[in-house]
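Have a look at this one.
Note that this complex is displayed minus one protein chain, with the remaining chains in position.
As written, the chain order gives the labels A, B and C, with residue 1 at the start of each chain.
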Amino acid sequence: MSDGARSAVDAAFADEPAFVPYLAVGDPDYESSLAYVEALERGGADVIELGLPFSEPIAEGPTIQNAVVRALEAGMTPARFFEFVREVDVDVPLVCMTYYNLIYQFGSEAGPRPFVERAAEVGVSGFVVPDLPAEEAGPLRAACDEFGLDFVSIVAPTTDEQRLETLVDVSSGYIYVQARLGVTGASSSVSDRTAESLARLSGVDLPKAVGFGIASDEQAATVVEAGADGVIVGSALVEVVADGHETGEATGTTTDRLEAKARELKRGALEGYGRRTPTPEGTSD
Amino acid sequence: MSDGARSAVDAAFADEPAFVPYLAVGDPDYESSLAYVEALERGGADVIELGLPFSEPIAEGPTIQNAVVRALEAGMTPARFFEFVREVDVDVPLVCMTYYNLIYQFGSEAGPRPFVERAAEVGVSGFVVPDLPAEEAGPLRAACDEFGLDFVSIVAPTTDEQRLETLVDVSSGYIYVQARLGVTGASSSVSDRTAESLARLSGVDLPKAVGFGIASDEQAATVVEAGADGVIVGSALVEVVADGHETGEATGTTTDRLEAKARELKRGALEGYGRRTPTPEGTSD
Amino acid sequence: MSSEGERSDAETTGGDPGRGDAGDGKFGRYGGQYVPEALMPAIGELTDAYERYVLGNEDGFMDEFRRRIREFGGRPTPLQRADRLSRRYDTEVYLKREDLLHGGAHKLNNALGQVLLAKYMGKERIIAETGAGQHGTATAMAAAHLDMPCEVYMGERDINRQRPNVFRMKINGSAVVPVTTGRGTLKEAISETMRDWATNVEDTHYVIGSVVGPHPFPRMVRDFQSVISEEARRQSLERIGRLPDSVIACAGGGSNTMGTFHNFVDDGGVDLLAVEAGGSSLAVDEAEGVAPNSASLSTGSEGVLHGARTKLLQDGDGQIVESHSVSSGLDYAGVGPELAHLVDEGRVTPVNVDDDTALEGFHRLSQEEGIIPALETAHAFGYLHEHHEELGEVTVVNVSGRGDKDLDTAIEETAQRDVPNAPDMSMFEGELR
Partner (left out) sequence: MSSEGERSDAETTGGDPGRGDAGDGKFGRYGGQYVPEALMPAIGELTDAYERYVLGNEDGFMDEFRRRIREFGGRPTPLQRADRLSRRYDTEVYLKREDLLHGGAHKLNNALGQVLLAKYMGKERIIAETGAGQHGTATAMAAAHLDMPCEVYMGERDINRQRPNVFRMKINGSAVVPVTTGRGTLKEAISETMRDWATNVEDTHYVIGSVVGPHPFPRMVRDFQSVISEEARRQSLERIGRLPDSVIACAGGGSNTMGTFHNFVDDGGVDLLAVEAGGSSLAVDEAEGVAPNSASLSTGSEGVLHGARTKLLQDGDGQIVESHSVSSGLDYAGVGPELAHLVDEGRVTPVNVDDDTALEGFHRLSQEEGIIPALETAHAFGYLHEHHEELGEVTVVNVSGRGDKDLDTAIEETAQRDVPNAPDMSMFEGELR
């Protein structure tokens, strides 16, 4: 990771626990998706993860899989994604979450560089690529360095000390702490392993954002109380979009519900922060 | 074969070509069957083959198979068969046609003797057993000798000179000349092989009756013209019974049709005899 | 000469009383050639060919047979230790894996041998009967392999019980002729094939599917099948360093049975157990002419059927009764004459298990050893389960065939009963054909 100057993404975690929502771009269609992402900012998002849909989302649970299918059917492509990023009216840093093949194929030249270059142009601040472990991340990391973007790594409950080091080494922006094993998806309890992972990462000078299974203000609070610098929420928000889509709700109504849900989660994160013992350890710097 | 005195069966072929009809006893029921067999005699039968139905009639074609099924379903058994022979009011010799297992199983003592003894008692004159070749016929032949019954062997188109001898050796009554390969059943032409078989048997001092596939007066005539001492007709007669049964015809009507069919066949046999070249060879002594 | 004397001479003696190796087609009181005269010359010709080619290896027939059954058939089949069953029963259980033979059953050993023999004899057409469809598919495969036209007679009811096998025969280029007489099972199919043979005997060879029928079939089929025990005996010695205490095989007509037993017959210390289909009951309903089982060795009596004197399921008059088994391939009212003889001699012990126990055996082998047996074979495992304590230290069970052909039947029959180890098939509820 680049020392010295911290990135916009990293900075978004500086003052208070960050709320990092995820939505699949283009779900259920381009226009609604714009409104939804903007609602997330109004609801308190500090960083937004924008999912660029890939046909084989192997790390996603059913909720996000379905969102991906909806978005692809509505015509989402990498090119449209970049238009979206350019067009969406939000000020917080945007992190692109997608699978490596889309990054690798983009542009005329094989390899991740054209994708990263274009992402930088339209205003993407970083990447999360669930099927790209540290061992294979070299080229993407290099392109990120070249264009000044962050490369966010995921730390899993199964990640051991040795891998942790390699991982932290290639990371910037924040560390995505996977709260439990499995795929994305809302669940009702926050795993014990989250606390363990946070403890192991306590010496690392990067914000730790916890994701996978966070669905309520209380869960957000628990995670932050346990030391997280941020909470990542995907499926719980995608469910709001899916509900709206399935019931034929007006986009405006879904937008409002999404904003409310975001607000709830942000509030939870703040509450958790408040509950911390006098000297909170998780906040870096 | 016993030399000297010729049996009643053999004698039935003496004067003119014999007509030897077959019916499955008990088809479609006991009472009708009595009437049908009696009609055969009226129609000109010289010897009658009475089929005792066996569950696995491997030498029969579909017509007789179905007759056997009808008779078995109507309750025909060896015991009923013997009653039938005792009761049926005909004067010509009766030959029992059945499969060896029924003969073997009858009575308390294993082996053919009890069956033959009982057959003799009720007035059966001989046996045709299609699944009992000369090689296995010893015990049955011995019992026949003991009780004075004939044992009729079948000569097939495939029977070679050597087997012919063995076969003739164990035979009495008449030789059943199988007109063609295959199973019983009416067919439209009489095989060339019939003539061949008759020629091969010309030196044998036993009547030669040809069966398998004879269905009309013309066929009967052809066979007799070729030198047969008799014609055996089964399926063509069983078809009359089957027709009557299937159309729900009155037994009396079927009886009349059966008698007429018998008459036609007997007439054919006589006509064939008339057509023979001046010195007919086939009639024995 | 008294007729009594003659009867007992011809009907109850003859042949080598020990193993029935004499050439007259008799095994003690059983065997013989009870067929229509029209077939006798063909049977003579076949006997001659059998003696020359099979027994005498004329023109290298047996060498070619052995090469083809190895390359085309996949011999030798393994003798496999069944680890989980051995643990469960606290005894060494070994499986002779005939299910791995091409086509999925021991049947190819015989079918390939006979079709090859028909070729050596200059025959131009093959016919066969089939019950479970295993002999039919084996014959169809052998006929395709050796370029012989082939027609297979099969009861209509069996056609419906064993559709995959019907498809296989047709795909292999054979014709399948439905037999609608009687109950439409193996017995009727045999009768019908005999009728075809009687009609076309000059250019046609009838490939009988088990150690039944007139001489030379029982001996010839046994000889082709005896490769099973030839291997199993050698493999036992190599693999375990000793002979087994017990050898178990299911018995329908008895071809896998005789094949599995043959080379152990002289090993007095080896118990030979023939497991018949007990069906739903061992009783016979004389009025209906039905035996709800196929246990002719255990419950049948001497008689003549399909060309041979042997043990049969028959009523008091000698009418053959309808047999029954959950497995089409055991559903036959007769049994091979040599097996009947070995039972009379006390060398082979006839036993049986009912349909329920067979289904349990089917599921047990599937779940615990990863081998789905044919329902016929499953009877042997039903017996193993019930009697494992009596079998000594080492038992060899012949896995006569695989159960791919039986999946639908096994699932349906399982659903109709209370099989303790049945798998959960709920995903397919209401969807079965």
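Quick note on the criterion: a contact is a pair of C-beta atoms (placed from the backbone, for glycine too) under 8 Å apart; a residue touches a chain by one contact, two chains touch by 3 or more.
Being a predicted model, the structure only gives us computed values, none of them experimental.
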For the chain that is not shown, enumerate the shown chains it touches in the whole assembly. A, C
Which listed residue (A:Leu34, A:Val88, A:Ala143 or A:Leu270) would be found touching the missing chain in the intact complex? A:Ala143
Options C:Glu151, C:Glu276, C:Glu369 or C:Glu413, residue touching the unrepresented chain: C:Glu369
Pick from A:Thr63, A:Ser125 or A:Gln178: which residue touches the chain that isn't shown? A:Gln178
Residues belonging to chain A that touch the chain removed from view: 54-61, 65, 69, 72, 77-79, 99-106, 110-113, 130-136, 138-139, 142-143, 145-146, 153-160, 163, 167, 178, 181-183
Using the touch rule from the top, list residues of chain C that touch the missing partner. 70-72, 74, 77-81, 83-84, 97, 99-102, 104, 140-147, 164, 166-168, 170-173, 176, 178, 363, 366-372, 403-404, 407-408, 410-411, 423-425, 427-428, 433
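Just so it is clear, only the chains that are shown with their structure count from here on.
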Answer with line, ring, star, complete or other to describe the graph linking chains that touch. other
Centroid from C-alpha atoms only, then distance chain A to chain C, rounded to Å. What do you get? 67
List the centre-to-centre spacing of chain A and chain B in whole Å, with centres computed as mean CA coordinates. 96
